[in-house]
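A short worksheet on the structure shown next.
Complex shown without one protein chain; remaining protein chains in place.
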Amino acid sequence: MTLLFFLFGFLLSTTISNVAAKDFCIADLKGGLTPGGYPCKSLQSVTVDDFVFSNFTVGTPNQLKMSFTPAFVEQLSALNGLGFSLARVELEEGGVVPIHTHVDATEVTIPTGGNFTIGFISSDNVVYMKTISEGNIFVIPKGLLHFGLNVGKGKHSAIYVFSSEHRSLQVVDLALFGSNLDSNIVAKTTFLDIEQIKKLKTLFKGSG
Amino acid sequence: MTLLFFLFGFLLSTTISNVAAKDFCIADLKGGLTPGGYPCKSLQSVTVDDFVFSNFTVGTPNQLKMSFTPAFVEQLSALNGLGFSLARVELEEGGVVPIHTHVDATEVTIPTGGNFTIGFISSDNVVYMKTISEGNIFVIPKGLLHFGLNVGKGKHSAIYVFSSEHRSLQVVDLALFGSNLDSNIVAKTTFLDIEQIKKLKTLFKGSG
Amino acid sequence: MTLLFFLFGFLLSTTISNVAAKDFCIADLKGGLTPGGYPCKSLQSVTVDDFVFSNFTVGTPNQLKMSFTPAFVEQLSALNGLGFSLARVELEEGGVVPIHTHVDATEVTIPTGGNFTIGFISSDNVVYMKTISEGNIFVIPKGLLHFGLNVGKGKHSAIYVFSSEHRSLQVVDLALFGSNLDSNIVAKTTFLDIEQIKKLKTLFKGSG
Amino acid sequence: MTLLFFLFGFLLSTTISNVAAKDFCIADLKGGLTPGGYPCKSLQSVTVDDFVFSNFTVGTPNQLKMSFTPAFVEQLSALNGLGFSLARVELEEGGVVPIHTHVDATEVTIPTGGNFTIGFISSDNVVYMKTISEGNIFVIPKGLLHFGLNVGKGKHSAIYVFSSEHRSLQVVDLALFGSNLDSNIVAKTTFLDIEQIKKLKTLFKGSG
Amino acid sequence: MTLLFFLFGFLLSTTISNVAAKDFCIADLKGGLTPGGYPCKSLQSVTVDDFVFSNFTVGTPNQLKMSFTPAFVEQLSALNGLGFSLARVELEEGGVVPIHTHVDATEVTIPTGGNFTIGFISSDNVVYMKTISEGNIFVIPKGLLHFGLNVGKGKHSAIYVFSSEHRSLQVVDLALFGSNLDSNIVAKTTFLDIEQIKKLKTLFKGSG
Partner (left out) sequence: MTLLFFLFGFLLSTTISNVAAKDFCIADLKGGLTPGGYPCKSLQSVTVDDFVFSNFTVGTPNQLKMSFTPAFVEQLSALNGLGFSLARVELEEGGVVPIHTHVDATEVTIPTGGNFTIGFISSDNVVYMKTISEGNIFVIPKGLLHFGLNVGKGKHSAIYVFSSEHRSLQVVDLALFGSNLDSNIVAKTTFLDIEQIKKLKTLFKGSG
């Protein structure tokens, strides 16, 4: 009996602080984003479902070759402030992931099916490339140009981990040819021929 | 005279930025908590009392053995963003601090009276235990199971430092036997006998 | 032609700094560990295989129910300084993951097969529990007590992400009953009966 | 043609997350300051001018010797969360920068004209002092007492980098003699003669 | 019996990683200091005494008024990487703590006896000052000029917490008058009279 009282005393004495003390900070996505993340939901409104993402499934493939299912803080608000996020990707036979970077996020690829050639180029222009399959993990250091190709028979699928809740994606082709960046500036700063630029501007619906 | 003007020039030229520049960020406890801490009170409303906590005294002992006086950011708002908090504890003769963890906070115990046996268990199941008294400091690494016993004559008192503004407390008994966690799950995941579980569920007013 | 020279000039002028500039910091596991991680391998000795872990496969199941394949910084040295690590787990039908904590690591479970009941207990003794399967993700906040049960037919498999390169594991039973912590202290600080403690000490080969 | 669709598929699949993903966090200066910085402006309201500060010019010199043009986060909101800020200074012949500290900001001086004697005193009371001019850089470690003197012919000008968005400035004379700190306390805690203190209190318009 | 095997399987499967996984990083003081702290001692050489500091006692008072007992990472190596340190101070009746700053460390004063007037001056030259005694806590924001006076009968004693393992101390008088900083530069940058400077240079054994 004494034990019970003791524990209750122990508990009560810390009750006030526990109200505020947080084991977690579930994102209140409607609150304003700060450099440190989203504000925390009030403890009273947190349920088990804030810790679960239920749609981490392969999406309907788009017309061509790929499906991409993000589990970022916007989908799984328990990731708030944790510094990483996830995605699930499926790439049909022959599919290609064009040259791109993730600003400020390392990418870890965990293939779950197929054969995938993945590579990145370091800032001293060395190519690090490997064909990976189920049972491998590949790490792309943050910010570097990288790409991938489904080189096997059938689909390639993978789970991705990004070292950021806010993984953003910059596709070189879309930046250069899908934007309104003046073609002459593209030419001068990429050394590409103007005809090549015009052709890709048409393809990617850029202007300028 | 020139000196005065010079300094005033120096000051004035930086006035605009000084309004915003902050020497400190006193918690506005009514603002929403973010992963980085509470928003800052406006400089105009800060007074010396924001830097002072006046009730860091031994609390009324509860019915049994312990008093616990927190000085967390909620009590002392100048601790906002500093990454640590304090507490003052008094434990009567024979008192016990049950097995618990502090999620994400290292704990430093500074005894101010009595003899206190304190110990923690590392993740490779080594016990680090010592009887300490006034003039000693003991460090409990963050997140590990630990406990304490007043093994001397009379009261034990101590000041605690936690490496978090939001020190939270998980008491193993309360988690297992004071919650509504199903007794069969407790049994399967702790290997305790179901009778033992039922007995402690009654003691700690848990259900399930 | 001028373009070429220009680029080369651009390159050469930054050559000296590029030698030291690092796109990544592959762990030199033989160097001394610091609070910030392992020292970096010299750039000259880095190869593509430093970015690949090739044995992220289901391990030989142990005598009973589980296999656990870590991909921590010690297995995949490109994880150095990134703040997360991975594991692959398979749990046979009826298998149980006993109550444990990960000191300073949030855990994300990504089931790849089977039905898995997973739960954690918050520091205010609320149980957050859910049965998850392929297509779900579950987040366990860092440091909290948690457990799991394979409640489906057949094996449960999953990929885990931990928010630490040095995920460590504290199993409550092993800490209490597999260590040499004196049984009387266990009794006083857990409120368990001494017979129960003795029984589990025998089971888990603890002493004291 | 397929390529186009592919890319669009790639894009569309990530659209939802890209809305929230941020390449930058421009300060919303009207939002409440948090320990991590200002909240981020909505992406829709960001323009190129948020990345530009157009008045980084030499200010009108004050009556005596100095102009100081800050480019802190309040002037250039793209600096939010970046951990540094800038200033431009011009100091007329014979001008002096009195002993001061920057709380929590390292200062880097990049002279653009004139000869400037700059020095700091370390916490073991060693003086590190040098006369610098165009082509030099000088680093003042954070928090230490430092000073400067225009020792050349004509103006000295410089660009400063501070390792904080919120560089604040504490001038020793103003703290001691321009505040209302009681003269007797100043005397006891500085060992200065009371007449000296009174004289400087008058000069700097302090009280007490 | 099965349980035992299960647990052992669980353990064994994680053994390799546990060797490297660290619950703590005890400073190896002989290793080179890095910006992140000292390297970690090998787990094999860690004992319970690495977590204990046994001489947190009031030191022999110096000839005059004060004793200062640090518990920094150099005295208590378990503080490595934790971001705070401790000290114990005793100040005899009439004792004064001269104007000083702690570079990059907030200071928390916890009086344990006597009456202590403590104050700091903010960067906008506002004085925050209070007389505190046992049961109070006072926070001095990092980097700001502050001071203290034992204004009561008898000794004042206190425990200090600093938000840095490497709390360093800059005493304004020692910096200006105990160093070899040229007296003319002191005069120009402090506006003190040269006679006052010479007098204090003699007192504090400075030169120049």
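Letters are used for the chains, namely A, B, C, D and E, taken in the order the chains are written, and counting of residues starts over at 1 for each.
Keep this in mind: contacts are C-beta pairs under 8 Å (C-beta built on N, C-alpha and C of every residue); 3 or more make two chains touch, one makes a residue touch a chain.
Predicted model, so just to flag it, every value in this text is computed and none were measured.
Asker: Touching the hidden chain in the complete assembly: which of A:Gly31, A:Gly113 or A:Gly143 does that?
Answerer: Answer from the full complex: A:Gly143 touches the omitted chain.
Asker: Taking the entire complex into account, which one of A:Ile26, A:Met66, A:Leu86 or A:Leu200 touches the absent chain?
Answerer: A:Leu200
Asker: Of the residues in subunit C, which ones touch the absent chain?
Answerer: Residues 2-14, 16-18, 20-23, 25, 28, 31, 34-40, 80-81 of subunit C touch the chain that is not shown.
Asker: What does the interface between subunit A and the hidden chain look like in terms of residue numbers?
Answerer: On the subunit A side, contact with the omitted chain comes from 96-99, 101-104, 117, 119, 121-123, 125-127, 129, 141-145, 147, 149, 168-170, 172-176, 178-181, 185, 188-193, 196, 199-200, 203.
Asker: Kindly note down the residues of subunit D that lie in touch with the hidden chain.
Answerer: 3, 18, 21, 23-24, 43, 47-49, 51-57, 71, 76, 78-79, 82-84, 86, 106, 108, 110, 112, 122-124, 128-130, 132, 135-141, 143-144, 159, 161, 163, 191
The criterion applied here is as follows: only the chains that are shown with their structure count from here on.
Asker: Find the geometric centre of each of subunit C and subunit D from their Cα atoms only, then give the gap between the two centres in Å, rounded to an integer.
Answerer: 42
Asker: Provide the C-alpha centroid distance between subunit A and subunit D, rounded to the nearest whole angstrom.
Answerer: 35
Asker: Which residue numbers or ranges of subunit D touch two or more of the other chains?
Answerer: Answer for subunit D, listing residues that touch two or more other chains: 34-36, 96-98, 103, 168-169, 173-174, 178, 203.
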